[in-house]
Structure formats: C-alpha cells, structure tokens
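What follows is one structure encoded as structure tokens, with my remarks underneath.
Coming up: chain A.
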Amino acid sequence: MQELINRAKELLESGEVARVLGWKAGDLPYNPEPAYFEKAEDLKDFVYNGFCGANLSKYMIEASKLEGKTMVCLKPCDTYSFNQLIKEHRVDREKAYIVGVGCKGKLDIEKAKKLGIKGIESVSGAEMTDDCDTLTFQTIYGEKSVAYADVMLERCHVCKGKEHQVYDEIIGESKDTKDAERFAEVEKIEAMSPEEKFAYFQSELSKCIRCNACRNVCPACSCRKCVFDSTKFDSAQKANVDSFEEKMFHVIRAFHVAGRCTDCGECSRVCPQGIPLHLFNRKFIKDINEFYGEYQAGEDTDSRAPLTNYTFEDVEPSIVTERG
Partner candidate 1 sequence: MSIETNEEFRPKIVAFCCNWCSYAGADLAGSSRLAYPADVKIIRVPCSCRVNPMFILRAFEKGADGVILCGCHPGDCHYSTGNFYARRRMTLLFSMLDYIGVENGRTRVEWVSAAEGVKFSQTMNEFVEKIHSLGKNVRLGDLRCKN
Partner candidate 2 sequence: MSHVNKVDQIKEISGVNPLKCMKCGKCSASCPSFNEMDIKPHQFVSYVQNGDIESLVNSKSLWKCLSCFACVERCPRDVKPGKLIDAARQLVVREKGQTYLSPDEVPELLDPETPQQLLVSAFRRYRR
C-alpha cells in the first residue's frame, strides 16, 4: 500500500495527474469507500486492502470530464469494465493514468458474519503484501482466524485472471483465485423444472426493494438517464398504478447490459438484500458463449459486441424450445 501511496504522491506533486481515485478508510475496519485525493497530504487516508472491492472504472466517466488526468486504481477485473467503457466512448483513455493494482481476491464481510464473526475491531492478513491465505479478526470476543478463501466474494471464486487488460503501470502482485466453475450456479438453475426456476427467481426477486444500488454501481449501466427514469417507454410511472417497471426491472436491466457486462459482480456485491443478481448477467454470458462463440466483454476495445453482430448461420430462437 505504501508503494501505491508513494507513487500517487509523486504523480500528484509532479502535476502529471490532477487527482487520485482510490479508496479511503471507512468508519469500520472493513468498509473502505471510493474517494478522490487531490492533495498529497490527503493521501494519509488512502487505503487499499482486501475489502476494496469497489470497481472504480465507472467513476472515470465523470472524472473524464474534469480538468487534467486522474490516477485511477484498477484491479485486474476492473480493467475489463474500463475497456468496455472506452469502447462505448464513455471514458477518455487520455484522461486516465491507470495504476493496475495487485489483487489477491476481495472479501465479503457478510460471509464473515455468517461464520459467526461479530464485534470486529480490526482485521489483519488482507493487506497487499500479505499472502492472503488466512484472515485474522480481532473482535471484542477475542481473535478469530478463517481461511481467506472462505470469506472471498463470489466473483473472486470465478476470477477472470490476474492480468490487467489496460494499464499504465502495475503496482503489487495479483493472484488468480479461481477455484469454482463460472457457470456452475447457472447450470444448476437450468437443470431445474420450470416451476422450480420460477419459484426460485420469484423468491429472490421478491426481496428487491428497488433501491437502484445495482444500477448505480454497474459500470455497464452508465446511461445518463435510465429508461426506467425516462418517459420514452412509458415505463417510469412511479406515481401511477402502472407496475411495469417494478415487475420487469431486473430482466430488462440484464438484457440492456447483455454482451456488455464484464461479469464484474458489483451488482451482487452491493445488493443490500443479497439477491444474486449476477445470475442474470451470467446466464446471458453463458448463452452468448454457447450460441455465438466465446466472448468476454472488456477484453478489447474494438470488437463488435455479440448483440451488434450476427452471422448468417446463427441459431434460431427455437433452439430454446428444442434443447428442452
């Protein structure tokens, strides 16, 4: 982390960048939050550890409009999102100084809580320089250690790899934390009967409080104005009895990001209700891979997205019925 702060200081002081986009410590030891640092002395609050799950690429949309360059810290998986935003002309590559930060898997505090860890005072073992094998919590009930992998975010178990897709320099080491099949959960649902599928999604989606956290955090959901907030589709009628938005929000949101979603997993990470929203996006990714060939959004900045492309021989929609 110190290396990162030193470099940030250097860049700020030399005037090469006008600000630094990173994380600062939150009010709890496990909730750092995204922050801009405009002066070298502010960097004392800078943190980067296993709890810095937030994908900062979306902040670059606004940062691109600001005067001067912004140093942004991107983890390997965040760089896919950044690439996708370049492709969609939403961020300006010239306005970004990308420091590819090392990542050894990010943590899900909810998982720790589920393991019975409460009253956390401090955490160790989640720093950049740590091995990230074991995580130790100092709690008011004493010290508790757990395997790092047991409290890792779902997305890190299906890590896309430790390589940064776009960067100006790299600081820190990364680790490929993949230990699960990316589409295993999707396949489990696919194998269910229609009744089971419906029951599953109905119970999950019934938890939704329409807080829009998923939409706000999603780097692909970067529309200036969401269709659900505009009058273009008669879909934003919050005062009316019309409930189209309420009912179809997640399916439509997933469709809108299909072929553009990099599977960064932020939607599921931020959902206060714990809805596994990534299962929608990942279903589209799986289908796209199967129907139109392997495609990873954000791997490059110039290929045609699956939904803006076609071949004469594409499968017919009836394949959905035919495969049973």
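Keep in mind that, in the parts below, a residue touches a chain if its C-beta (ideal position, glycine included) is under 8 Å from a C-beta of that chain, and two chains touch if they have at least 3 such contacts; residues count from 1.
Regarding selection, all candidates are chains of the complex that A comes from, given by their letters.
Quick caveat, the model's predicted, so the values are computed rather than measured.
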item: Options 1 or 2 - which one, within this complex, touches chain A; value: 1
item: Candidate 1 contact footprint on chain A (complex, rising order); value: 186, 189-190, 192, 194-203, 205-206, 208, 227, 233, 235, 243-244, 246-252, 254-255, 258, 280, 283-284, 287-288, 291-292, 306-312, 314-321
